[in-house]
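Here it is, the structure in full.
Only one protein chain is missing; all other protein chains are in place.
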Amino acid sequence: MSDASVENSVYGLMAEFDSPQELVDAAHKTHGAGYKEIDAFSPFPIEGLADAIGFHKNNVALVVLICGIIGGLSGYLLQYYVAVLSYPVNVGGRPLHSWPSFIIVTFELTILFGGISAAVGMLALNGLPLPYHPVFNVPAFSKASDNKFFLVVSSTDPKYDATRTREFLKGLAPRAVSEVPS
Amino acid sequence: MATQTQIPVEVPVEDQRAPVIEPGHSFSTIGEKVSNIVLKRPVSLGWIFGFLVMFSVMNMLLMAMGYLFLKGTGIWGITIPIGWGFAIINFVWWIGIGHAGTLISAILALLRQSWRNSINRFAEAMTLFAVACAGIFPLIHTGRPWLAYWMFPYPNSMNVWPQFRSPLIWDVFAVSTYGTISLVFWFVGLIPDLATLRDRAENPVIRGIFGILAMGWRGSARHWHRYETAYLLLAGLATPLVLSVHTVVSFDFAVSIVPGWHTTIFPPYFVAGAIYSGFAMVLCLAIPIRAVYGMEDFITMRHLENSGKVMLATGLIVAYGYFIEAFMGWYSGNTFDSFLLWNRLHGPYAAWYWSLLTSNIFIPQLLWLKKFRTSTFWLWVISLIVLVGMWLERFIIIVVSLHRDFLNSAWGMYYPTKWDWMTYIGTIGLFLTLMWLFVRVLPMVSIAELRTLLPEAHVREEEEVHK
Partner (left out) sequence: MDENNKHQGGPDVCPGKRKQLDLQAVKEQIEETTGPEYWRSLEELAGSDDFREMMHREFPKGASEWLDSFSRRGFLKTMGASLALAGLTGCTKLPPTEIVPYVKQPENLIPGKPMYYATAYTLGGYASPILVESHMFRPTKIEGNPDHPASLGGTDVYAQASLLDLYDPDRAQNITYMGDVRSWTAFTEAVRGPMSAAKGIAGGGVRILTQTVSSPTLAGQIRDYLKANPQAKWHVYEPISRDNANEGAKMAFGEVVETRYDLSKADVIVSLDADFLYAGFPGNTRYIRDFASRRNPDGNMNRLYVVESTPSSTGMKADHRLPVLASYVEDFAKTLAAAVGIKLGGFDQEKSRGATEFDKAVAADLTGHRGSSVVIAGDHQPPAVHALAHAINQALGNVGKTVFYSDSVDANPVNRGQSIHELVEDIRGGKVDLLLILGGNPVYDAPAELGFASALKSNAVALKVYLGTHSNETAELCHWHVPEAHYLESWSDARAYDGTVSIVQPLIEPLYGGKSAHEIITILAGQPDLSGHDLVQGYWQKQHSGSDFESFWRKSLYDGWVAGTAYALKTVALKPATQADVSEMGGLDPGNVPVYELNFRRDPSIYDGRFANNGWLQELPKPLTKLTWDNPVMIGPAMAARMKLTFKDVVELEFQGKKVKGPIWIQAGHPDNMVTVFLGYGRTRSGQVGTGAGFDVYPMRTSQALWFASGVKLTPTGETYDLASTQGYQTMETPDGSERPLVMERDLEEYKKEPNFAKEGETPKELTLYPPVDYSKETYNWGMAIDLNSCVGCNNCIVACQSENNIAVVGQHQTLKGRHMHWIRVDAYYQGPRENPKGYFQPVPCMQCENAPCELVCPVGATVHSSEGLNDMVYNRCIGTRYCSNNCPYKVRRFNFLLFQDWETPQYKMMRNPDVTIRSRGVMEKCTYCVQRINESKIDAERADTVVKDGELQTACQQSCPANAIVFGNINDPNSRVNQWKAQSRNYSLLGELNTRPRTTYLAEVRNPNPELKTERSAG
């Protein structure tokens, strides 16, 4: 029964639920039961679900902070370089380094870099775009963007065992438990 | 923590105010109702006809631009001393309209206004299209549009650079940033809904297209977690941005020395004006759309009324702006400023100024009355009037200030030509064409966000379970 080849061909086990509440409870239980490599899927963000599967903090904010600072600096330095070093010319009797005029572009570039990095960073950390993922092999999963909620225990979880895990998931009173082929 | 901002814990049904979503909806009915407009609803003759009309109006813009590039800006009414005319008026007007979208999606998100969720999607689309229309003008208003790219800092053989003290350069950066961020914000919001459409589409081609756009979104809890952080940060960034953009636009005038432009009150008063016209445009679009596509359940009277309130508030700020301008004209005792005031009230363009006051200040006061705030008809009419009024405001600021400035000898008059009008109306055509397409190919309200408004979307934490 416990035959490696079988296990490798399986991504994990998927339990399907009807409501956010059931999913969150199930997630808590599963995580509490010591499963670590688990993931939950829902058509909309559910408060506390991430915590329930033991995912507490992400690095998007950090990325945005760094990129924002880079943007701001590059904005000001560009202007300084242009107006003072590369192309110094008397414009309306103003000083070459007329910093008050440089504030706006600096600000805009901070926002620009920060904003783009927020989107790109989020996608990158999520590993998107991703053309293929095993969970889509389960026919029922097409409802994951509609009104069904899913909990998946990955076969790579040290505690994973095809039969015992299936039993455990069944114990969570899901609508169904199905195997996710990889 | 992040999730907090996303979902208000208050349940709308228990609310006395009109609900933000009508009762009797489930997760799937929402998805169904919204996505069916894109996937199932047949393309009606009415839609095609309307599209053709809009499209031909848009082509008027292309014609006008063609002739413009052929002959030069001389085909317009501009002259010395009125160096800026319709082009800049329209630019400011469109940019202003754009502001409502970002305001709704960003600022109201930060303020946790649950009612934003069903109107933010097309409000953002509106922003994008408005910015697109606005973006045309700075380009074509130049005498040599084929060289307009010189306004961007790029290393070149001539070794010359833009002049960063010029408000026009600030504009270039502000507007392009604004456009980009709005687009990003809008698209990020779309991803989960694109996934929904992917899963609901039967036609394999459409399915494929949405599949690509959804980028393999599968609603993983981890993803949602990062997604919400990103969305929150974008909202946080977009908020100062939207406030800055019209401030920068106002600098085009405030930084100059022209009487009637050189004013410190411009930034706040421009931003308020922008939001004012923006919400007017939102209502102008939302009211017919919700009727045509049966969106009354999601775009409820509560949304319309709130928009009306925002208009009333911003309208009053604008009124204050007018008042201060007038007051300063009188109080400063500066001969040029006081003449400016006189000229607005009695000069050759006095009629325009009075109709501006009427449509921007007097008429909108009706919104104090719930009767008007809750009547789709009146809201729609008032919004139209405000849109006209805000256009007039820019006309007064630009033309009337320029046509009689410092030297009496250099005074002049401005008479728009048919090409000015064609360009202006043409951009309206462009805007509506894009809107027309948008409502049919993308979910016009945010499915995922609507779902979070349903009572069943809320979960109780039960620690005891694990104890």
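To keep things simple, chains are lettered A and B as they appear, and every chain counts its residues starting from 1.
The criterion applied here is as follows: contacts are C-beta pairs under 8 Å (C-beta built on N, C-alpha and C of every residue); 3 or more make two chains touch, one makes a residue touch a chain.
Here the structure is a predicted model, which is why all the values come from computation and not from measurement.
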Touching residue (missing chain; options B:S28, B:N59, B:S176 or B:S256): B:S256
Residue, one of B:T73, B:Q113, B:T358 or B:T376, that touches the chain absent here: B:T73
Among A:G34, A:G93 or A:P139, residue touching the chain not depicted: A:G93
Residue of B:T180, B:S338 or B:T374 touching the missing chain in the full complex: B:S338
Touching residue (missing chain; options B:R112, B:R165 or B:R222): B:R165
Touching residues on chain A - with respect to the absent chain: 87, 89-95
In chain B, positions touching the absent partner: 71-75, 77-81, 83-84, 141-145, 147-148, 150-151, 160-163, 165-169, 172, 252, 255-258, 335, 338-339, 342-343, 346-347, 402, 404-413
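Convention: only the chains that are shown with their structure count from here on.
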Between chain A and chain B, centroid-to-centroid distance (C-alpha), Å: 30
Complex contacts: residues of chain B adjacent to chain A: 3-4, 6-7, 26-28, 31, 153, 159-165, 169-170, 173-174, 177, 180-181, 184-185, 187-188, 192, 195-196, 198-200, 215-230, 233-234, 237-238, 240-241, 244, 248, 251, 448-449, 451-452, 456-462, 465-466
Parts of chain A lying in touch with chain B, wherever the complex brings them together: 19-21, 24-25, 27-29, 32, 39-50, 52-53, 55, 58, 60-61, 64, 68, 78-79, 82-83, 86-87, 91-92, 94, 98, 101-102, 104-105, 107-109, 111-112, 114-116, 118-119, 121-123, 125-126, 128-133, 135-136, 141-147
